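First the structure, then my questions, so here it is.
All protein chains but one are shown at their positions in the complex.
Chain naming follows the written order as A and B, and within any one chain the residues start at number 1.
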Amino acid sequence: MSALQWVFIIASLITVGAAVMMVASHRMMHAALWLAVALLGVAVIFVTLEASFFAVVQLLVYIGAILILIVFAIMLTQRSTEAGSRLNSLAWGAAGVAGVIWTALTYVFIRWVVSGTPMQELGASFDDVVLLGKALVDAEGFAVPFEVASVLLLAALIGAVYIAFERKGEGS
Amino acid sequence: MIPLSWYLILSAALFSIGLFAVLARRHAIAILMGIELMLNAVNVNLLAFWHYWSQVKGAPQVNGMVFAAMIFVLAAAETAVALALIISAYRRHHTVVVDEMSLLKG
Partner (left out) sequence: MTAFWQDPITFLRLWLEGLLLSWGVPASWVLVIRFAVGALLLATAALLLVILQLWLERKLIGRIQDRLGPNRVGPWGLLQPIADVLKIFTKEHITPAGADRVPFNLAPVLSVAAALMVWAVIPFSATVMGADLNVGILYLLAVGALGELAIILAGWGSNNKYALLGALRTVAQLISYSVPMTLSALVPVMFSGSLHLNVITQAQEVWFVVLAPVPALIFLTASVAEVGRAPFDLPEAESELVAGYSVEYSGLKFGFFYVAEFLKAFTVSLIFAVLFLGGWRGPGAEAYPVLGFVYLMLKSGAVYLLMILFRGTLPRFRIDQVMDLNWKVFTPLALILLMVIALADYFLRGTFPFVRVLGLLGINGLAYVVLDRLLSSRERLRRRPVAQPVRPVARPENLITSSDAGGQA
């Protein structure tokens, strides 16, 4: 086995392990930490796919923004988090559904001819960032989805501030 | 080198774990984390297929990358709104456990 394969195996084991621990941990803060480990593992997986831009954006967006937001939310809602069971009554059914889905997908992937293709190196000559940047502002390409995404972000920003804003005189 | 199927199996595993978290956890923020995990699984899948398609075509393709970038945007927006909703609900009902938010059940 090559070094790259070992990197992939170790990173994916860490990712999946951290994801399982995230689901299993009782304290929300620990769950958030395990989520951070899982997200870092996914970033390493992106590096093995030669998508270094997305690996870095994964760090920037998920760890830098989303995870910190989640941690803040956990701190703000601390009082109600310690009590009660962490799983609901559907847990066994949910585990069954998730297990069946994973087994079925894995079976399909192993049998599918295409998925046996080994990943070749794409070569260092191309610059995927330039390609992506040009596609995002190209009117023939993805300019409209790009603009719509920016509007979506703005709407989410304003909406989130409006929803979470504490209005005086409207007590519970 | 790494076969495509490894990435697909990993992504399926992450998706299933996320799905379990969404279905089974009682804490609203834990459900949100499950959703994040599922979105990440989708991204692994998209980028794996992007790499595969680029190597089939012999030149880097752009569609998969744009899809992945859109998912990042979507994840950020979704988290912001969801956390705002959770905090707002916590202010009114003093709970973040989804089973206990059952006002509409009567």
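Assume a residue touches a chain if its C-beta (ideal position, glycine included) is under 8 Å from a C-beta of that chain, and two chains touch if they have at least 3 such contacts.
Because the structure is predicted, anything quoted here is derived from the model rather than measured.
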item	value
Contact set of the excluded chain (shown chains only)	A
Hidden-chain contact residue, picked from the options A:Ala36, A:Leu49 or A:Ala149	A:Ala36
Of A:Val44, A:Val71 or A:Leu153, the one touching the omitted chain in the full complex	A:Val71
Where the unshown chain meets chain A, residue by residue	2-4, 27, 29-30, 33, 36, 52-53, 56-57, 59-60, 63-65, 67-68, 71-72, 75, 127-129
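The working rule: only the chains that are shown with their structure count from here on.
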item	value
Gap in Å, rounded to a whole number, between the CA centres of chain B and chain A	5
Residues of chain A that touch chain B when the two form their complex	2, 4-5, 8, 12, 15-16, 19-20, 22-23, 28, 31-32, 35, 38-39, 42, 45-46, 48-51, 53-54, 57-58, 61-62, 65-66, 69-70, 72-74, 76-77, 79-81, 84-88, 90-91, 93-95, 97-99, 101-102, 105-106, 109-110, 112, 114-122, 126, 128, 131-132, 135-136, 141-142, 145, 149, 152-153, 155-157, 159-161, 163-164, 166, 172
Sites on chain B touched by chain A in the complex	1-10, 12-21, 23-27, 29-30, 32-34, 36-37, 40, 43-44, 47-48, 50-52, 54-55, 59-60, 62, 65-66, 68-70, 72-81, 83-88, 90-97, 99
